[in-house]
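Before we start, here is the structure in question, set down as C-alpha cells.
One chain of protein is taken out of this complex; the other chains stay put.
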Amino acid sequence: MGHKRTLLLRLFTMLGAVLLCYAAEVFVCLFGNAYQERLVALAGLYVTLSVSLNMINGITGQFSIGHAAFYQIGAYTVGYLSLLAPVSMGYNSISWLAMMMLVAAITAGFAGFIVGLPSLRLKGDYLAIVTLGFGEIVRILVQNMDVVGGSYGMNVNPKIQHLSIIWLLAIICIGVFRNILKTGKGLVFTAVRDDEIASASVGIPVTKVKVTAFVMGSAFAGAAGALFAHYEGFITPGAFTMDLSFMILTMVMVGGSGSITGSVVAAISLFYLPEWLRDQPNITAASFLSAIFASGVFIFTLSKAMDRYYQNTFQKISAISFAVCASVGFKYLSTFFLELVPQLRDMEFEGNQLRMVIFAAILVVLMLIRPQGLLSNFELSWKGIQKLISKTLHAVRRGV
Amino acid sequence: MNNSLLKVEKTSIHFGGIKAVQDVSFDIKEKELFGLIGPNGAGKTTCFNMITGFYKPTHGRVSFNGIDISEKSMSDIVEMGIARTFQNIRLFSKMTVLENVMAAAIIRKPIHLLDAMLYSLRAIEQTEELKSRAIDWLKVVGLENKRHSISSSLPYGEQRRLEIARAMATNPKLLLLDEPAAGMNPTESKILEEVIRRLKNDFNTTILLIEHDMKFVMNLCENIVVLDSGKKLAEGMPEEIKKNPKVVEAYLGVPQK
Partner (left out) sequence: MELSVLPQQIVNGILIGAVYSLIALGYNMVYGVLRLINFAHGEVFMLGAYGALFTSWYLGFSPEDVYANPNMQGEWWHLAIMLLTAMVVCTFVGITIEFFAYRPLRKQPKIACLITAIGVSLFLQFGGALVLPNTPPPSICEQVNPFQGSFKLSLLSYNYAEKEKLAAELNRADDAFQQQFELEKKEHRVTNPFALSLKGEVLRKNKQEMERRYQSFVISEDLRTYTICLPKGQLVMLVTLGILLMILNFIVNRTSIGRGMRAVAEDASTASLMGINVNRIIVITFAIGSALAGAGGMMSATFTGSPLTTFYGLQPGLKAFVAAVLGGIGSISGAVLGGFTMGISETLIVWLGYSSYKDAIAFMLLILILLVKPNGLLGSKRVEKV
C-alpha cells in the first residue's frame, strides 16, 4: 500500500518534471530572446554535469577533476557521427537526439571505465592528477584530429535546440542518483567514501563500486555533451578546457559534496553569476575595493556572531541582519573615503573583467567559511517539504 | 562433528626486513571460541589482516572450509563467511548506526543497480528488508535505540558493539574480533562478554578473538594460541596456557634469580 503510494508519487513527479520542462521551453521561447534561451539551456547542461560529477566526487569520494573530458567525448562522438550520417536522411529530431545521447553516454561511460580502472591502484590526489591529465590528453588529442576539425572545431549538423530535452536529461540524472541514494544500494557508495578498508571488510567490492560510479557519472556527462553539440551546432576543443572541469568541480563543492540538491543549486547560481557580472556596468576601483572590504566585514561579523551560538531563530536572524547592516554600512563608508584618492576614483573595471575575479573570490571565501559547501548533506524531498509545511502550520496555529 | 573451519598453515608475512609473522599455524574448529594472545607487536593483528585478505601471506596458506583463501580479495573472503572488527575502530563515521549495519547486510541481500536507479518496488522492498535485518542485529548488541545517531557520536563501548553488529550483518561463519574489550570499563566489558557468548550460542558463529585482558580471554575462550615476535609460542586450553612458563616469560620477562 505504502509502496504503491510512493510509486505513484514518483510517477507523478516524473510526469510533472516532463511537463515542467516543456512548459519552461514554451515559456522561454515565448518571452525570452535567443541569448536568454541559450543561458537556460546551458544551465541545464551544467546541472547534469555537476550532479553527475557529484556521484563520483561527493558520493563515492573519488577525487575526479577532469569531468570536462567526458563531456567532450560525448560531444565529439556525436560530432563525428553527424559527419557519417547522411544529412538528407529524414529523421525525427527528438528520437535522433535520444539516440545520439545514448551513443554518447555509452562512449563516455566506456571512457569512464578506462579512467576508473586506475582507481584500482591510485588514491586521493593521485587519482585526481590522473583524471586531470586524462582531461588534457583528450582535449589535445582532439585538437590534433583533423577529421573533427582539429583546434578549429567542427560543425554539428543538424542544429537541434530543445530546451526541454536538456532539462529532462538533468532531471533524469538527478532522479537516477537520488533513487540510488534512497535505496540501500546508495549506502555502498557512501560507505566507500567514508572508509574504503572498512567497506572491503564488510564485503563491499570497492573497486567495482568506484568503477560503477565513474561509469555512471561519465555516461551522464557524455549525454550532456551530445546535447551540447546539437544545441550549439558547433564544437571546439577550446570549450572543454581544464577551466570547465574546475568550474564543475567548484559547483559540486560549493553546493556541498554529497548533496545533489546542492549541486543543482550551485550549478545554476554559479553558472549565472559570471553571466550576470558580465552585464554589469563599469565599476570604479574604489567601489570594487570597498566591496571586497565589506564582504570581509560581513564574514568576520557573521562568524563572530555564529560563534556565540544563538539558540533561537530570532536571535540568529538578528545576528545575520546585524552582519548585513554592518557590511553595507561599511561599504558606503569605505567607498566615500576611497573615492578621495583620485587614482581609485578614476580607475574603472569592466564587469566582464571582474567576473572571474569575483567568481574566484567567492569560491575561496565560501570554502573558508563553509568548507562543507552550502547545503552540506541536505537533500530536498517531499517528506522534508511535508514536514516543513506541517511545522509552519503548527506554529501558525499555536500563534493564533 | 567438530571439523576444522579455518586452517592457517605455516604462514609468514614479511614487510621488507620485518618478519611480522613467521611460520604460524593453527586450526579453528566450528563453533569454537578461539583466543589469539601475545605481547604488543607480536603479529596478532597482522594475522587477522592475512586471514581477511588485507595482506597476502609471504609463505604458507590459509584455508577456510577447505578452500584456499590466501589469494582471494577482501570482499570475496567476506562473501565466503569471514568478518572482522578492527583494533582501531573503523566505522563509517558519517553514517548513522543503522546505515552502518545496513551497508554490511547488503552483501547478503544485494540490490540490483538497475532496480535502485529506477527505484522499483523490488528495490524498495529489499531496502525495507535490509533495514529490518539491520535492526535485528542492533537488537542483539543492544543498540536499537540509537539507530539514528551518527556512528562517530557514540561512546567508545557502543562503537565497539556497533562494529560487531556490522560484522555480524554479513552473516559470517567466522568472526574475527581484534581487541574488542580494549579501553572498556568493567560494565561495558561484561555486556560485551554476554554479546559474544550470544553470538556463539544463538547464531552458531565461530569466533577468533585477540585480547590483552587475560581475565576476559580466559573466561571466554576454549582454545588459545600465543604469539610472540611473530612466532607461535604455545597453544592449548586456558589452564595450560596460564601455567606455561614460556608464556609467563613472554609476558612478564625472564624471572630474576
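As written, the chain order gives the labels A and B, with residue 1 at the start of each chain.
In this section, a residue touches a chain if its C-beta (ideal position, glycine included) is under 8 Å from a C-beta of that chain, and two chains touch if they have at least 3 such contacts.
None of the values given here were measured: they were computed from a predicted structure.
Across the complete structure, the visible chains that the omitted chain touches are A, B.
Although one chain is not drawn, the whole complex shows that of A:L19, A:V147 or A:M356 it is A:M356 that touches it. Note on the undisplayed chain: of the listed residues B:T58, B:S73, B:Q87 or B:S229, the one touching it is B:Q87. Touching the missing chain, out of A:S52, A:T183, A:S218 or A:T250, is residue A:T250. Note that of A:T6, A:Q143, A:S295 or A:N377, the residue touching the chain absent from this view is A:Q143. From the set A:V130, A:L244, A:A291 or A:L338, the residue in touch with the chain omitted from the display is A:V130, counting the whole complex. Contacts to the hidden chain, counted on subunit B, fall at residues 15, 45, 49, 54, 86-88, 90.
Residues 57, 63, 65, 118, 121-122, 124-126, 128-130, 132-134, 136-137, 140-141, 143-144, 197, 246, 249-250, 253-254, 257, 349, 353-354, 356-357, 359-361, 363-364, 367-368, 371-372 are the ones on subunit A that touch the missing chain.
Criterion: only the chains that are shown with their structure count from here on.
Between subunit A and subunit B, the centres computed from C-alpha atoms are 42 Å apart.
Considering their complex, residues 52, 54, 73-75, 78-79, 83-84, 86, 90-95, 99, 102-104, 106-107, 109, 111, 113, 115-119, 121, 123-127, 130-131, 166-167, 169-170 of subunit B touch subunit A.
Of all residues in subunit A, only 3, 6-7, 10, 176, 179-180, 182-188, 190-191, 194-195, 197-206, 212 touch subunit B in the complex they form.
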